[in-house]
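Every protein chain but one is kept in place in this view of the complex.
On to subunit A.
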Amino acid sequence: MTGSQTVAKPPAVVPPAPGARRLQLARFRDLALVPAIILLVIVGAIIDPVFLTQANITNVLQQQTELSLLVLAEAIILIAGKFDLSLESTIGLAPALAVALVIPAASNGLGTEVPVALAIPLCLLTGLAIGAFNGLLILRFKLSAFIVTLGMLIVLRGLQIGITGGQNLFDIPQSVLYLGNAVWLGLPASIWICGGLFAVGILALGFFRHGRSVYAIGGNVDAARAAGIRTDRVVWIVLMIGGLLAALAGLLMTGRLGSVASAQGDGMIFTVFAAAVIGGISLDGGKGTLFGALCGVLVLGLINNILTLGGVSAQWIQAIYGGIILVALILARVTSGKAQD
């Protein structure tokens, strides 16, 4: 008996040590991008003194608000183990549809001239409906989330062009412009909104049962179901929240630019995914934090700003930006030590 106990001990006792070390690393992985952000700020300050002015920093943050809302939405959806590519079309269609329903036909509207007060609710409702429809196809009809949302991306973009006749909408009601323009306590309202929503998201996903169930579903959907989580309902709600956040991002963008461009949001989804993955969100689901995703957005925003300030020629900026995304991914892989999937 004593012999068998000596055999029994080693496997039971040895693993905890490396496990504990890994756990501490896992805690720090959340903050892995913070040094990168600090480094970028220093580099920015050296390249151009303008960088550290309050105006520039505010500008950088405000430009990232729409992207960050999409990343917030996509991060929650990815953690739940799903995909949504259609967010980049929702950001254009939701405000375009709401505005077109409100403004007169002479300004490229639909001529319905719905009361102006309904513009914002209509916009948010559109986002919610798109998320619900995605959920219907993915969860009820068991279609692949990737293909469904890729199809929706194209359909929604097409709808926007159809509704607006391919025109940019300029005659935007004041209420729609407000959120993207207003300044609260010295900072643009969009920054407050964005920061607030991230705080709510971090709290909900980190400290509430329903938020944790999102991680459980993405980690092992059968186990989550066996634990009594209504998995389909949670994922559906997550997809609807995703659509809602994209519509809100559309409102902010419309307000900031003062118009709804016919190609509003076009191509953004690639940056959204890059930011999420750099921020440590796994495409396999169940892994990553919203704080990490937020850091991912900030890193990309700072890089963009520094390239502009550094006078990199506009023709080259895209190639360099893409290259930096790849380098950031490689660095994230090296620092986290785990394969990205």
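Structural remarks
The rule is short, and it goes like this: a residue touches a chain if its C-beta (ideal position, glycine included) is under 8 Å from a C-beta of that chain, and two chains touch if they have at least 3 such contacts; residues count from 1.
Note that contacts and distances are computed from a predicted model.
Name of the non-displayed chain as stated in its UniProt record, restricted to "Glutamate mutase sigma subunit", "Glutathione-dependent formaldehyde dehydrogenase", "Multidrug ABC transporter ATP-binding protein" or "Chemotaxis protein CheA": "Multidrug ABC transporter ATP-binding protein".
Per the touch definition above, the residue from A:L33, A:V176 or A:I229 contacting the chain not shown is A:I229.
Checked against the full complex, the candidates A:F83, A:Y215 or A:F273 give a single residue touching the omitted chain, namely A:Y215.
Where subunit A meets the chain that is not shown, the touching residues are 3-4, 6-8, 10-13, 15-16, 19-20, 22-23, 26, 203, 206-209, 212-213, 215-216, 218-220, 222-224, 226-229, 282, 286-287.
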